[in-house]
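What follows is a single structure, and I will ask about it in a moment.
The complex appears here minus one protein chain, its other protein chains still in place.
Letters A and B mark the chains in the order given here, with residues in each chain numbered from 1 onward.
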Amino acid sequence: MIDQLLASVTDGMLVGVVYGLAAMGLTLIFGVMNVINLAHGPIMALGMFTVYLAYTSLGLNPFLGLLLAAGLGLILGVIIYWGAVHRVIDAPHLSSLLSTFSVNMIIIGIGTAIFSTSFRNVDYSLGIVTIGPITVPGTRFTSALLALGITGLLYLFLYRTRPGKYVRAVSDNRTSAGLMGIASNRVLALSFGLGTMLAALAGGLIAMALPFTILSGGSYELKSFVIVVLGGLGNPIGALLGGVILGLIEGLVPVFTKITWVPVIEFVLFVLILLVRPQGLFGAKQ
Amino acid sequence: MKRLTILASVLLIMALLAACAGGPAAPASTGSDTSADTASDTTADTGSSEAPATTAQEVLIGYTASNTGKYNVESSRQVNGFDLWMKQVNDAGGLTLPDGTVLTFAGKSYDDESNTDRVQELYTRLATEDGANFLISPYSSGLTSASSVIAEQYGKVMVTTGAASDDTYKQGYTGVYQVYTPASKYLTGAVDMLKADAPDAKKLAIVHENDKFSTGVAESVKAYAEGLGYEIVLFEGYDSATTDFAPFINKIQQSEPDAILGGGHFQDGSTFARQLAEKQVDVPWVALLVAPPEPTFAELGDAAVGVIGPSQWEPQAKFTAEAAAADGITWAGPTGDEFGQAYMDAYGEEPSYHAAGGYIAGLVLAEAIKNAGSLDDAAVKKAMDELDLMTFYGHLQFESGADAHGLQTGHDMVFVQWQKDADGNLVKEVVWPAAGRTADPITR
Partner (left out) sequence: MRILRNLSFWIAVGVVVLIIAYGATGGAIRRETWFTVLLFVGLASSLNILLGYTGYVSFGHIVFFGFGGYIGFWAIDTLGMNLWLAALLGGLVSALLALGLGLAILRLRGAYFALATIGILEAMKALVINIPALGGPNGMELNFSVYRGYGGAATALWMVYWSVAAIALIVVITSYIVKKSKFGLGLMAIREDEDAAEIMGVVAPRAKTWAYVISAFFPGILGVLFFFKQGIIEPGSAFRLQLSIEMLVMVMLGGSGTVLGPILGAGAYQILRGTLLTSDLELLGMKVKDIQLAVAGVLLLIIVLFIPVGAIGWLRTRSATLRRILE
């Protein structure tokens, strides 16, 4: 029993921080501009395919592929911002939900035409890590470490660099930031790009360990919603913790009951937290 | 400027909508005549009015294929097999009925995206607008049960392949016929094999994809194994979309089974096998549905070694016309070697049982049409009910009673296992039934 618990906790934590990274992208965008990015899942899928194609077609090491995914994610995010979000940023919520959803449809439509919805695997192995009763593929272990590293870098960026401070300023109050001479539109575009970059990176990390299709982003997008609410909408560090909690739920619930109860518990928890503690588990009372 | 943009976009949308609004109106004009063979009747009539001896008629067979999505691998093989059959029949000059009519065959298919939602709409289209004479099922039990309702609603004969679930044949359908061994008999052979080859194995973990087919298989094999005195230490289903089996595998390990039986389809099955290896799960026997018999399963490398899988048919199978004659059963179609060679020539790979199933669906239909001597739905149904056929794929016969009408009763499964040959190459060996063995089973 102890062995299984240990193994389950490890598996849960490892996958949880990657979930957390993805959710961070979603929550960053929401925090800065109050937009829920419904193209989040497809962008994760594009991250997966970037790593996959770089590995299979260019023979690029998946870790270099990740850099590529990050760059493309950033550029794509800025394009999406100017093309689909900028015009509706002050419109009612429905507008930005639908405009990002139409981006979702465009990516999925073209992606399906090009890649079909068949499964892909990045056949890349880093051996197997064994510690006592715990056996973990090396790729999963490395993915989790990288996700933590990227989180650290994000924090350095947000708190130690000028553009990062601009992002936080616009997030706090867009109007005042504008009055202080911060070109808020450009900062908004950058924030959106950062959010999608995190999504693409998370997608790339997932692709290294698990099979995926162009549609796979959808289920991770739902997980990101749950995580974002657990951690508090707009709270990046909360998202990381939320991710770990979700990972632990997925790892530990099957120990005690049927695995099919996992999503029931996840989504009931999600709705309950929205109702009872909309600021998230770690947010201060607003 | 802004007004212009708005105007332009409105015009664009209007134009698009107008173009689309024209869409359903056009086909609908031909849709007023819903009798099945509008198109084929015309060709037949023009032929028969002049020279009855050379009457030619084209038979349209409708089906959907999972060109995309979860069932992509299995479905594309199935379609390959069916296409090969159609090409061979047409190249040989078609099928000649007793009254001298020469039938040629054409296929009409749509992409169902591995998704039940589209299936019913598309089969309705095939049965009405496209005027398909006969239908072939999509791949998978879930999609097939959705299409069966439509086939029955429009009174069509549908041959199902790649669809093993028993339930579909207990819904009171009269024109749906199964060429696969049903799910209830799919995996029981693995238990028989364990009993014979691994008498020490006592504890079984049965895990299955949560879909119609795999659940049906798992429930039947559970009952069967319990009847033989096995202890079922775990019986649980996982979601069809699962890609991360880690929590599930931890749970299996905790139950310490001697054998893992179950799985689902190609995608989840191969992922499951891969992750079992990654987690170095120390269970000597693993038998999974659907995935192992596919040649592409070998791409898993070492993770494939020792994995057992039930198969509807294997290239090593040797059913012959002579043996059929000795048993007094009609033989039809090519030999296994001929089929394998033709398939290899056409698609550059060894056929899997999904490919054989697609070929057989066409073959069975043609046999029934030939026996019926016409394309009349009722006559073909009667011929299907009475069919008793031997082919390279094995024996085929359908249940004709009302309780499980159309259920396959003649066909049996074989079991394959991936092993390494002397050179370290992965090879697929037949390990059960014992009489048809090409190698003894090994443990993982």
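Methods note: contacts are C-beta pairs under 8 Å (C-beta built on N, C-alpha and C of every residue); 3 or more make two chains touch, one makes a residue touch a chain.
Nothing here was measured: the structure is a model prediction, and the numbers come from that model.
Undergrad: Touch partners of the unshown chain, restricted to the chains that are shown, please.
TA: A, B
Undergrad: Consider the whole complex, including the chain that is not shown, and state which of B:75, B:128, B:312 or B:352 touches that chain.
TA: The single option touching the absent chain is B:128.
Undergrad: Who touches the missing chain here, A:71, A:109 or A:149?
TA: For the chain that is not drawn, the touching residue is A:109.
Undergrad: Using the touch definition up top, pick the residue from B:146, B:201 or B:249 that touches the left-out chain.
TA: Within the whole complex, the residue contacting the unshown chain is B:146.
Undergrad: Just one of A:58, A:153, A:180 or A:264 touches the chain that is missing; which is it?
TA: Checking each option in A:58, A:153, A:180 or A:264, the one touching the absent chain turns out to be A:264.
Undergrad: Using the definition of touch stated at the top, determine which of A:34, A:56 or A:185 touches the missing chain.
TA: Only one listed residue reaches the unshown chain, and that is A:34.
Undergrad: Looking at the whole complex, which of A:99, A:171 or A:196 touches the chain that is not displayed?
TA: Touches the omitted chain: A:99.
Undergrad: Residues on subunit B that touch the omitted chain in the whole complex?
TA: Contacting residues on subunit B, toward the hidden partner: 5-6, 9-10, 12-13, 16-17, 19-21, 23-24, 27-29, 31-34, 110-111, 116-118, 120-121, 124-125, 128-129, 142, 145-146, 149, 152-154, 167-168, 170-173, 210-212, 215, 237, 239-240.
Undergrad: What subunit A residues would touch the chain not displayed?
TA: 30, 34, 36, 83-84, 87-88, 91-95, 97-99, 101-110, 112-114, 218, 222, 225-226, 229, 233, 258, 260-264, 266-268, 270-271, 274-275, 278
Note that in this section only the chains that are shown with their structure count from here on.
Undergrad: Could you work out how far the Cα centre of subunit A sits from that of subunit B, in whole Å?
TA: Inter-chain centre distance comes to 38 Å.
Undergrad: What part of subunit A is in contact with subunit B in the complex they form?
TA: Interface residues on subunit A, with respect to subunit B: 1, 3-4, 7-8, 11-12, 15, 112, 116-119, 121, 128, 130, 135-137, 210-213, 216, 219, 250-251, 253-255, 258-260, 263.
Undergrad: Enumerate the contact residues on subunit B facing subunit A in the complex.
TA: It is residues 67-70, 72-73, 113-114, 210, 236-239, 241, 243-244, 246-248, 250-251, 253-254, 267, 271, 274, 278-280 of subunit B that touch subunit A.
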